[in-house]
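A single protein chain has been omitted from the complex, and every remaining protein chain is retained in its original position.
The chains carry the letters A and B, assigned in the order they are written, with residues numbered from 1 in each.
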Amino acid sequence: MSAEAQASVERPPVVKKGWTRARTIGVVLLTIWAALGLAVLGFMINAWDPDIFTRYAPRYLSGLWITVQLVVVSVFLGALLSVPIALGRSSKNKLIGALAYAYVYFFRGTPLLAQTFLVYYGLGSFRPELQAVGLWTFFREAWYCAVFAFTLNTAAYQAEILRGAIESVGKGQWEAAAAMGLSRFQTARKIILPQALIVALRPYGNEIILMIKGSAIVAIITVYDLMGETRRAYARTFDFQTYIWAAIIYLGLVEILRNAVDWIERRITKHLKR
Amino acid sequence: MERVWTLLSFGPEGWGDDIAKGVLLTVSLALATLPLGLAIGFFVALGKRSSDKTLRLAANIYTTIFRGLPELLTLFLVFYGAQIGLQQIVRLVNPGASVEINAFVAGMIALGAVFSSYASEVFLAAFRAIPEGQYEGGHAIGLSNAQTMRLIILPQLIRLALPGLSNLWLILLKDTALVSVIGLADILRQTGIAARVTKEAFLFFGIACLLYLVLAMLSSIVLRTIENWTKRHGVQR
Partner (left out) sequence: MRISRRIALALPAAALALAVGSAHAQDMMKLKIGTEGAYPPFNNLTADGSLEGFDIDIAKALCEEMKAECEFVTQDWDGIIPALQAGKFDAIVASMSITEERKKQVDFTNKYYNTPPALVVPKESDIAGTTPEDLAGKVIGAQGSTTHANFAETTFTDSDVKVYPTAEEYKLDMVNGRLDAVIDDIIVLQEFLDSDDGACCKVLGTLTPREDIYGPGIGIAVRQGEDELREKLNAAITAIRENGKYKEINDKYFTFDAYGD
């Protein structure tokens, strides 16, 4: 440390009380947020049009429903697919391990949008081949293409969550269970999984939130999800409040889910608190 | 096969040069967003750690919004909304003036906002991992708050936050693909145009995916080098 710096500071700083600099900054920032909030609110009131609302509110609801369906179906199918991938990742067989690793690396390393395009337009150009094997009816629909792409994507992330959670449970637990005469399957079901799921709960919650947000891109491949309906409403009205409504709905959805995960976590970790 | 090489060549009939420009744009957008996101993320983390309730609230509102909105929507809100809002403010002062947020800056702001709200969580976790005694020790040897932060906390913080930030960088790299929707000529837009014009969608979107993979791999190599370097540094102390 230089001599100069030493000379300028001799005492430890006093802990300030009352109106601190942090409070000033906090109040200023809160004022900015409040001003922004009021500006948006003012804009919404100004732009309020009962016609637009009655015309588009049902469409937003149907879009929201599509978004929810898409996320639920993809996350569920992805969860099923993630089990063999996670097992493959921890497999002792080098080839299986490498394949599972490549799968995870590919889907986590490329944008979901690019994957969706690859499935929708890319596979779409193999119509004769797909028709020959009877898969065209599946890939013809944008909705199925989206579910397909999202499932493959989320399976890669979920496999990593699952693997991490299982590895977080100590090896000693397996050994202890084996010593007690439990089979590997019994150990997994009764001892490892319950503990792993506590660890995995939060990452799973985050993954669902990421899927909700990521699903907004299906609007680009002609699926009318919440974002798709928003863009359609905007295209017809040229009214920016359409986007603000979408923002409010997405924020609400994500916040509800986040609080639900918090609540569940508090419930299931009660026994861990001292 | 020969057709494929022609399509990917750098000549007038090939799309190689267009796609190369796209790669350049993707990389420069991600690199331009990084310092912005890191700086904001750091200050938001400081705000969240503050003993002051108002500051904590302001910081939490920020992360709630940008972690809750779809990135695509954030991008639209910045690209159109902020532009309209800013325009109105400027018009209040000077009716004739016009401001312009170009797509690159809009992308930078939107991606930076998303990046920083996640980065703030990483920083916050790293802050929590540094024991209180480090601050007290800093004060005990006569350092001011700012000096303690700069000389004692930050070096440890960077080491602790690096794995989380590396992960966010890889996410950022992928999120840049969304700017193709607001018209920036990035990898995905350029390959998309090539796919539409040549009707070789699988080839070009496949190439887009490969390019992102290559970028991710290169990033991993660089990040691992940095991580090892900071670790070695840590041991020496």
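Operating definition for what follows: a contact is a pair of C-beta atoms (placed from the backbone, for glycine too) under 8 Å apart; a residue touches a chain by one contact, two chains touch by 3 or more.
What you see is a predicted model; the values in this text were computed from it and never measured.
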Shown chains that the omitted chain touches within the full complex:
A, B
Touching the left-out chain: which of A:100, A:220 or A:246?
A:220
Sort through B:193, B:213 or B:226 and give me the one touching the missing partner chain.
B:193
Of the candidates A:21, A:140, A:189 or A:266, the residue in contact with the absent chain is A:140
Footprint left on chain B by the chain that the document does not show:
12-13, 18, 79-80, 83-84, 87, 98-102, 181-183, 193, 195-197, 199, 201
Footprint left on chain A by the chain that the document does not show:
121, 124-125, 127, 136, 140, 142, 220, 222, 231-232, 234-238, 240
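Here, only the chains that are shown with their structure count from here on.
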Under the touch definition given earlier, write down the residues of chain B that touch chain A in their complex.
47, 50-59, 61, 64-65, 67-73, 76-77, 80-81, 84-85, 139-140, 142-145, 147, 151, 170, 174-178, 180-181, 188, 192, 195, 199-202, 205-206, 208-209, 212-213, 216-217
Quick one: in the complex, what on chain A touches chain B?
1, 5-6, 9-13, 20, 22-23, 25-27, 29-30, 33, 39, 105-106, 108-115, 117-118, 121-126, 209, 212-217, 220, 227, 240, 243-244, 246-247, 250-251, 254-255, 258
